[in-house]
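In this view, the complex is presented without one of its protein chains, the others remaining in place.
Order as written gives the chain letters A, B, C, D and E; numbering starts at 1 within each chain.
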Amino acid sequence: MSLDLLVIAAHPDDAEICVGGTLLAMADAGKKVGILDLTRGEMGTRGTVAERERETAAADRLLKPAWRGNLGLPDSRVALTLENRERLARVLRELAPRVVLAQHDDDLHPDHAATGSLAREAWYLAGLARVAERDGGGPARRARYLFHFMGHVPFEPTLIVDIGAVWDRKVELIRCYASQLAPQGGDDRGQHLLFGADILQRAETRARYFGERIGATHGEPLFARAPLALSDLASFL
Amino acid sequence: MSLDLLVIAAHPDDAEICVGGTLLAMADAGKKVGILDLTRGEMGTRGTVAERERETAAADRLLKPAWRGNLGLPDSRVALTLENRERLARVLRELAPRVVLAQHDDDLHPDHAATGSLAREAWYLAGLARVAERDGGGPARRARYLFHFMGHVPFEPTLIVDIGAVWDRKVELIRCYASQLAPQGGDDRGQHLLFGADILQRAETRARYFGERIGATHGEPLFARAPLALSDLASFL
Amino acid sequence: MSLDLLVIAAHPDDAEICVGGTLLAMADAGKKVGILDLTRGEMGTRGTVAERERETAAADRLLKPAWRGNLGLPDSRVALTLENRERLARVLRELAPRVVLAQHDDDLHPDHAATGSLAREAWYLAGLARVAERDGGGPARRARYLFHFMGHVPFEPTLIVDIGAVWDRKVELIRCYASQLAPQGGDDRGQHLLFGADILQRAETRARYFGERIGATHGEPLFARAPLALSDLASFL
Amino acid sequence: MSLDLLVIAAHPDDAEICVGGTLLAMADAGKKVGILDLTRGEMGTRGTVAERERETAAADRLLKPAWRGNLGLPDSRVALTLENRERLARVLRELAPRVVLAQHDDDLHPDHAATGSLAREAWYLAGLARVAERDGGGPARRARYLFHFMGHVPFEPTLIVDIGAVWDRKVELIRCYASQLAPQGGDDRGQHLLFGADILQRAETRARYFGERIGATHGEPLFARAPLALSDLASFL
Amino acid sequence: MSLDLLVIAAHPDDAEICVGGTLLAMADAGKKVGILDLTRGEMGTRGTVAERERETAAADRLLKPAWRGNLGLPDSRVALTLENRERLARVLRELAPRVVLAQHDDDLHPDHAATGSLAREAWYLAGLARVAERDGGGPARRARYLFHFMGHVPFEPTLIVDIGAVWDRKVELIRCYASQLAPQGGDDRGQHLLFGADILQRAETRARYFGERIGATHGEPLFARAPLALSDLASFL
Partner (left out) sequence: MSLDLLVIAAHPDDAEICVGGTLLAMADAGKKVGILDLTRGEMGTRGTVAERERETAAADRLLKPAWRGNLGLPDSRVALTLENRERLARVLRELAPRVVLAQHDDDLHPDHAATGSLAREAWYLAGLARVAERDGGGPARRARYLFHFMGHVPFEPTLIVDIGAVWDRKVELIRCYASQLAPQGGDDRGQHLLFGADILQRAETRARYFGERIGATHGEPLFARAPLALSDLASFL
């Protein structure tokens, strides 16, 4: 399999909430997109594993990714181990994405940060020939780009994807995760302990904020550690 | 006169749009707030000087600042001259604010950037005794804090003021500037050439975005170049 | 128990040396302060564990913290493991501090850096409901602020606490740790291998340096990764 | 006239040396490119104004820009005045480029730095309607992007243009400026006072260095202050 | 004349207070050091011009610089003009220093900041052959290094000069400026309006703080914008 884009995220729904618009726009453009969730989200405040699996399946019916997988790591305990990064590198060789989007390695949630670091290390290891021979998954290769998407820590984006045209469908995608949106009673009023507001409202605020920075209605911010390569500035204009 | 807070901005309405919530909250708390506009906004895309003066007067009736003045510098030509900074330092000595909020010296609009630089230089000069003797305005003094507020270039804030309680009135304050909100026909659809969206929508997006970073519904970001001084951490808790 | 302030440090005496003034000022203001030492300092160049325990007890008699505990991790081997961060998160839920001060995760001493990272990760985990159910210690909660204090690597502070009024008592607090102050003969002349000068002199130099940055005689620098939230700028003035 | 790309540089030959490859690649792709030199380079160490004009004409015969102009500012005295920035803004309205490349405002050569600042300020002013009415040059407009190119101070690029395919012709373009390449006898051995090496060798070193960062043989680095906008990540892949 | 070291500062006494130790150590080592004051300090809070000239003369008797000059610019109005930077470049060609120390271009005092910018621009211009022909002062040349010293804004130093051996004489040097040290009565208690403490105490605090960072008793911090060149790492060891 040879994906155009692979999103790597710690918990099911992270991919949709953070870069659902980019995924939709890419799929609309006929690109093969994939999502790798590292955990099943079993330690999430709301929802059971079974509920979350049904919700992910519903989201997949809307997005229709070419591939979706789950590494089954323990939620709240995603660790930056040699084994985890080698498993992830193997997946990268198997799927051969041209572009990878992963959480940022600086994030308040330790799982997000570990996911970002694992993605960064695995991205490099996936391109080492003897590591490929030892660990399997196909020949050595590296995605052309690794972008980080935004979690709980803001960054100045390298680029912002205009998702205005798919915003309504991104909302639907997030709504698939009903268990994550509904207050569970007691102290749970549906709001994030740190940031207040519920998931949908926060996703909208962020999309508007970054959209307005590029003159669009909605946008998703991405960060690249290395300079972008342009074989053709004309195509960019 | 001895103000608690002085806002220095390039164009009438900049103060209200950028830190109107902070101004309202301070006034509500019984503090003496003031606004110094450096120009009359005569080169603004929309509205005449007469209209803008009426709008500023309307805004003042809502906010009731203890002082509002205008330096009468030429709009689109605010320059970082010795003369301008000395005039500004004189105003600072006259008003003796304890805290100054000014635009940031890194901004896309040259008037904003020049205002930020003038404020920073004047703030220092205002505290030099012989400059005070030479230029008048009262004894040398310096505001305890100089904060920059956000214009067209984002920054990572040092602090964010929770303006949730006064947000509705901040909207009214901005609405006073009707000429700035209405499309003028032709190519003018009421949107910013760079950022799209109209003034009110952009103000709301920004207030929500920074509010959510501190668990509030609406917030205004401020930036300090020097560390904040805390005589009493307990009072901050 | 519900603390106002909890200090997390790698070795007994780190808390007193780095933020002893803040602790004293808070205690004077009637706040409940606590200290969690992660190790017993058994690999310190000077003093035995027994001596250090007596010294810590003496310091506690001066400061009278509402709580002091020790996680018993191995000195010089504080590790950023899942287990350690979960134990720390449990303590955070039990003590429910409103503000946490911890070492910085960028420091020359690996124990200090690990302490800073553990504190940052545990602070977040402490707020996850199911992690709280699994690991105990009470309901999920997160301190309002996590500040880092300064060890062997300087940073530009977010805020500086004026400790001029309690400086003399901070000196007494440090003097409780007599074993750490006295040269042990041989090559040990009481000076730090890297920085020269003894502990008291270095503490004084730093206190004066940061104090003068805010116009105080003595100060302690703190660093926050996220913007400070101000519900009321007026109270800050 | 409506250019696709305008390069703004302090001295004739700066444009070719710094972004000649990008200019050639754009022209090859059928885009309309322009160059605005701010001075005639009359204070350059080598060559007369007449020589330099002949050399610029020779370079233009190779590159065939859609437009080339000269603002006639005094070499070594490019100043950041209101008048200069308004003249430049007028040119920007007249030429209506979609993308502007200008020197960076942080550079050792004061002319380069002033050019970068003028370009940045003029770029913004060009989009103000009443400034356009007052100063002429056509309706208000702003280039979609303003990139800075590299002079004497390195920066981490936002993007690097692959110029491997046009490198040989970039060398020819630089060779047109024969007076700048030849030692003038005496102390002048053709080398830069600070950096050693002659212009061609330095251009090659830099092109190789930045090319290798993107896996190309030669590259030209560009820096953007704001995030890039991507209406279509697919097109970028 | 060919100096080893030239210090450029806005006001008489700035050089001694900020880098007096480096000057003393260099002079002790038989190097030719010089000081260029840009103004006569006539707007200083304390002391008359006549007093300050006598004090400078006294300091010179201690330090015995190979050269000391004064550009006579207006105190509190040091401006970043073409004329000023060309005058300064001429002085640089005349004195031909191998190393220049100047104030930093980021400083709270506008004179300090302007001095730093003028020094940086003049340093470059001094090396342009035709500027040298036009403006005089001798052949084009550039100091090997331009370092900035610290004023009112801290920076992370590139290097710290160990001045422990000359600290006592640096204190004497500062004491020469008696008018600057003595309170003038009224509100003037000898303290800096922003930073409290008097000049000598602040100089000592800073010297101790930066000294301890390199294991010395006293140090002076310097900042270089470009990498240091080492023809011989061995000599550095």
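Criterion: a residue touches a chain if its C-beta (ideal position, glycine included) is under 8 Å from a C-beta of that chain, and two chains touch if they have at least 3 such contacts.
Source: prediction; values computed, not measured.
The undisplayed chain touches these shown chains across the complete complex, A, C, D, E. Interface with the hidden chain, as seen from chain C, comprises residues 42-45, 76-77, 79, 108-110, 153, 187-188, 193-194.
One chain is missing from the display, and on chain A it is touched by residues 82, 85, 120-121, 124-125, 127-131, 134, 139-142, 225. Seen across the whole complex, the unshown chain contacts chain E at 4-5, 22, 25-26, 29-31, 98-99, 144, 156-162, 210, 213-216, 219, 221, 226-237.
We adopt the following convention: only the chains that are shown with their structure count from here on.
Touching chain C and chain D at once are the following chains: A, B, E.
When the CA atoms of chain A are superposed on those of chain D, the rotation angle is 180 degrees to the nearest 5. Comparing mean CA positions across the assembly, the chain most remote from chain A is E. The interface of B-D is repeated, with over half of its contact pairs matching by residue number, by D-E among D-E, A-D or C-E.
Rounded to whole angstrom, the centroid-to-centroid distance between chain B and chain E, based on C-alpha atoms, equals 36 Å. In whole angstrom, the spacing between the mean C-alpha positions of chain A and chain B is 39. Chain E has its Cα centroid 53 Å from the Cα centroid of chain A.
Looking at chain A, residues 156, 194, 213, 215-216 sit in touch with two or more other chains. Each chain pair that touches appears in this list: A-B, A-C, A-D, B-C, B-D, B-E, C-E, D-E.
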